[in-house]
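Okay, handing you the structure first.
Up next, subunit A:
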Amino acid sequence: MFTRRSALAAALTAGLPGLATAQSGQVVVGTWGGDYGDLLAANIDKPILGPRGLEVVQDVGPQDPRKTKLIAERQARRGSMDVCCLSDVDMFTMAQQGVFEPVEEGRVPNLARAIPSLKRPYSAPHIYSAKVILYNPAKVPTPPQAYADLWDPKYRGRVGLVDILHLQNMEAASLVAGGTEHDYEPGKKKLMELRSLDVKVYPSNEALAAALKSEEVWLTIMWLARGFMWKKAGIPVEHAVPAEGATSICFEMAVPKNARNRDGAMAYLNAALDARAQTAFADRMGYAPTVTDAQLPPELARQISLTPEQQAKLRTPDYEYIARNQVALIDFWNKEFKR
Partner candidate 1 sequence: MAALLLPATLLVLGLLVAPMAMLFRISLNEYSAAQMMQEALTAENYLRAIADPYYRDVLGTTLGVALACTLLALLLGFPAAYWLARMQSRWKSLAVILTLFPLLVGNVVRAAGWMALLGRDGAINAALRSLGLITEPLALLYTTGAVIAGILAVVAPYMILTLAAVIEGIPRQVEEAAANLGAGPLTGFRRVVLPLALPGVAAGCVLVFILCMNAYATPVLLGGPQFKMMAPAVYDQFVRGTNWPFGAALAFILLVVTLTLTIIGSTVLGRHSRSR
Partner candidate 2 sequence: MGTLTLDALSRRYGATTAVERVDLDVAEGELVALLGPSGCGKTTTLRMVAGFIPPSGGRVLIAGQDVTRTPPHGRNTGMVFQSYALFPHMTVGQNVAFGLEMRKIGRAERETRVREALRLVRLDGMADRLPRQLSGGQQQRVALARALVVNPAVFLLDEPLSNLDAKLRAEVRFEIRALQQRLGLTTLFVTHDQEEALTMADRLVVMERGRVRQTGTAEDLYERPADAFVAGFIGRCNLLRGAPEGPGHFRAHGGALLPCLAAPAPGASVLALRPERIAVATEGEGLPARLATVTYLGAQTEYHLDLGGTPLVAIAPTPPESSRHRALAPGDAVLAHWDPAEARLLPAEPGDLPDDTP
């Protein structure tokens, strides 16, 4: 998506920092497309950064190739992204590789108003949600109380999981087994139990949504935000916050060390934390704001936020545990559970 002129400008900006003004030029944002990308453009790129002379170019694609690109460009002097959007687990894994600039309040002032538990030294939290149980109220008249309810034999063949959330599913199973987010080992046995209860595994969120809609499956483990969107789309689901405690999911933004326009990228992170920009994501995508001063309409807040009690039990994934074990975990998931 580079024009020759913009590439030249980027090169000049990068090569001659003294000549470039701090917050101008081009910022390349590696992000998801669809609603997320559209909302970024409508609420951050155009209204906030446009007037300051920052031109935002979206490098749209799925998360996995973006991660791969970060690793592949790790050694390069100049990377192709200024801002990289990733979910929390992947962001931690990448940060471990030392590919990101530190993110501090000095350069991103809006971080001062971010929810403290979501702050990381290497990224800015953008939006967040919690892992909950989604169920079909017509087929499951008593709302489930805990993840453990998915193991009830009366729901044999009616529990669906999505393949791409293998880590999240393993964590939930571990909590059912009395374990913690710091060790998924106990969950393995539980998952094998679920397997013998004919759990269905779907390749994508869309496939799971179709199965929920056709009432092929009645229960699943999913992000609250996605449940909210599915409900809006007419899929018969309600959410229940598990007694074991919900786990947070946060979508974060970071600045690669080899970004061409680091100052512009930091300005982008700051704009993403702007209260006005944050509420739009809540309404359209069901993700809660990560800054304390963003006000949601009460009805919307009820549907996508946790109660203070639930909030108190909110778990943060053990990123370090995951990063250390993810190769072994995916092996278990593929070779034992799914086979």
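How were these picked? Simply put, all candidates are chains of the complex that A comes from, given by their letters.
Note that in this section a contact is a pair of C-beta atoms (placed from the backbone, for glycine too) under 8 Å apart; a residue touches a chain by one contact, two chains touch by 3 or more; residues count from 1.
The shown structure was predicted, so the numbers you read here are calculated from the model rather than taken from an experiment.
**Student:** Subunit A in this complex: which of 1 or 2 touches it?
**Tutor:** So the candidate in touch with subunit A would be 1.
**Student:** Could you please specify the touching residues of subunit A with respect to candidate 1 in the complex?
**Tutor:** 64-65, 67-68, 71, 93, 96-97, 163, 201-204, 207, 210-211, 214, 216, 323-327, 330-331, 334-335, 338-339
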